[in-house]
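Take a look at the structure set out below.
Here the complex is missing one protein chain, while the rest keep their positions.
Per-chain numbering from 1; labels A, B and C assigned in written order.
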């Protein structure tokens, strides 16, 4: 096995995590075999059952709504008035352009697309958002942010840089900002499952599934004080694919943000329309753990290994869609237990 | 390698995740070598540096404040009045006792300790909390919950069981309920680092660290709309130890909930007092991925393999303390970059 | 007009806020004329229309699920270990009993019912919950809390009392804790509206209303990152009744927490079942602004003036139910504009 010096230190060896495969996953008229690394029994089996059972449904459609990694530094000024002054200065198109030039100069791929922020007393929190090619992009955006802050400091001498991350990114922590404004890739996926499939394969009805989705994924999560957790275990799928494909697994926290919606549809209202909306999937196909051979093989299996030379970023976007769609297909078999009742635990 | 049929299906093979070791971690007058499986470069190195550098500080003290896995089913009644009636019925000591007897009969280890809940219209969400020995305990609590619901249904015929999980547990999803009421093990850890160590090893001062902790971990997370994310990347440590020790990695979502507090202390105010509070660490030392040999070896290395025969649950509790303490030691070197400035990205 | 020295200082005069009346409000087989003080045009009219139009529906049923005002002080210990020690001590039944005796001795009405809390490093946050007769109860609970803290300090000399309110109550601020654990009165109300009334009076259908409730009050609020705001303007009603009846109007923040659920019901699925769940209505019928004559007259009009001599607390509980039910009746006409479309702004 190759040296993993870039990924880990004081290496004792390798922890073998079982990898199963689910599929074929039908997504945007393609088919995928999805590798999942997990030690949670039944996860791969139920995902696989979902994928196969629903082949007949015509597959899931998906779209990327936003693509941008963020870094949210905190700087401090002698006064709130000065902090506010800089925020207002940055909101002017010509000033944004100046900072963008500095930011974009730090990488072939980085392109500053949004620069938002907030003042809290004399603290100024900024949120730099940039496309990052096929990389997950934290390092790239950090580099651009660092240079941009230096430029801001050059213009406003009073700027004190407290931290390149002021937890306003927000990376690997629960935060409404990712749910509301997105981070990484924002994906939405949808499909319609005919009544016949629901009845034959899932042994239930659209009506029962819609009812359960409201009670559990909307009302239940609302009662539990959730922000972004309006689903039934997106995290399981996200985590398993992340381990298999060399992602930064701790990023499953924002990446698992998801709302699952279900409606009765069709002429008789007995078909099932489902959608999954995941605004903050943080993935890459280059860098990090993707350089390890086995992980790279899993990316290869999905056709998204390395950087896309034609359309930079398209491999990472495709991986985000696969993550969303794999969870998507699991939402359905999952809500129906083998005994045909709707009692389930996850 | 052993068959992993209990942990994964359609197994193609094993994904090797590099395992590094950080230590010695000084915790409650013991020393630990902590295995971490990760592909994030520098994570193990910086944790290791923290552990070693701070050996001189006398180590970290920790305590378990709560120990209980939860399951939060949703049931429905014909009316809100009936749902309310059952909630009020369950609040009476003698009725709780009845349900507890049923719950406790389902396992040698399960002991129903709390049964709370809320009404939302004619839905009733309940939250069963139980100790679970050295198991993480989801299956155990699910079993007890299922039987308890059957008993409730026997008494109140109108109860319609919608789902064994109504997202009110809350498992693997962002939810204030875990932050406020705890899930799994609630751990708090603390230590004081002398000024001399801060200066020599960390090249900074207590004052600067306290200042940064407020700006980033308290104010920054508040501005980002966080619930439970008042820290700098607890998730990295949680995730790496979880992969290494066969935990359910998707549970890092609640398990990474953490608030880090820092204060100046000592006669001159130049020592640093730090605490980490993590209310919802979901871990076990039996079941799930812990049955795999390499994962079991990592637990063995920490002295917490399998079930504790003397004090059921003590291995899982010790593992939770190690998770908290490992993150704990990393908070400090982490806030100080090699260049001695406080600019950091994570 | 009477001297208002107890309610306001540096009094220039009285701000006249227009008071309208909505009703009859049919609630638990009684009828009420509800006074509302507001300067928001159409609020009273639409509430009134709702009340009257739906007289035919048989009225709303309501229940109190919890009754307890809370105070959440913060104390500090030299170490997290000591803070944890006190928390664990307080969880023992005999120690709770000791504190309860002290707490209960401070008032004829105060009865400590729950004492929960959390540790954050060496801070200990406690939450004292008590019934408070017909008073809203903040002062009463504060007094009991103060004495209880003194007793705790007597036993644990190291306790440093930082603030009688550590924002853990939580009073007049957005906080998940009130949504999850309740504050003041927790009320749930429900009714079923026949298809004929929906069609004739509301010019719409159960199907359309259920659909809108999901899209707006569940999904919309989820997308906006709401905790406890799953409704359409409960705050309007709460505020208007609070001004009219001398409540502490700033408490409408937690008091307006509400989830509105709608379902199709009846044999043909064309009737409408609605429920409103409001876990934290903070009201009283004695003390505060209720001592002013006009405000007292409004309470009189509702039959809940002053203290109930027979069943202490029943007047305040009745007022909470009226608040919930008044909002309840407005949910329906409100979702349907006069033109029969479902476009509405509030």
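Definition applied: contacts are C-beta pairs under 8 Å (C-beta built on N, C-alpha and C of every residue); 3 or more make two chains touch, one makes a residue touch a chain.
Just so we're clear, the structure is a prediction, and the values are computed from it rather than from any experiment.
Touch with the chain omitted from the figure is made, among C:32, C:109 or C:125, by C:125.
Touching the missing chain, out of B:223, B:286, B:317 or B:332, is residue B:223.
Residue C:138 is the one among C:25, C:110, C:138 or C:304 that touches the chain not shown. Only one residue in the set C:71, C:100, C:305 or C:330 touches the chain that does not appear here, and it is C:71. Looking at C:165, C:205 or C:300, the residue that reaches the missing chain in the full complex is C:165. Remark: the residues of subunit B touching the chain excluded from display are 176, 179-180, 214, 218-219, 221-225, 227-228, 230, 259, 261. Contacts to the hidden chain, counted on subunit C, fall at residues 1, 4, 6-22, 35-45, 48, 71-72, 74, 76, 118, 120, 123, 125, 138, 142, 146, 161-177, 180, 211-212, 215-217, 219-229, 231-236, 238-240, 243-244, 246, 248-250, 252-253, 256-257, 288-289, 292, 294-295, 298, 342-346.
Interface with the hidden chain, as seen from subunit A, comprises residues 61, 63, 65, 79-81, 83-84, 87-88, 118-123, 176-177, 179-181, 188-190, 225, 227, 259, 261, 273, 275-277, 279.
The rule is short, and it goes like this: only the chains that are shown with their structure count from here on.
Two copies of one sequence, subunit B and subunit C, touch each other mainly through matching residues, since over half of the numbers at the interface are common to both. Taking the mean of all protein Cα atoms as the centre, the chain whose own Cα mean lies nearest is B.
Here the CA centre of subunit A is 38 Å from the CA centre of subunit C.
Rounded to whole angstrom units, the spacing between the C-alpha centres of subunit A and subunit B is 23.
Averaging C-alpha coordinates per chain places the centre of subunit B 33 Å away from that of subunit C. Residue positions of subunit A with contacts to 2 or more other chains are 176, 180, 219, 221-225, 227-228.
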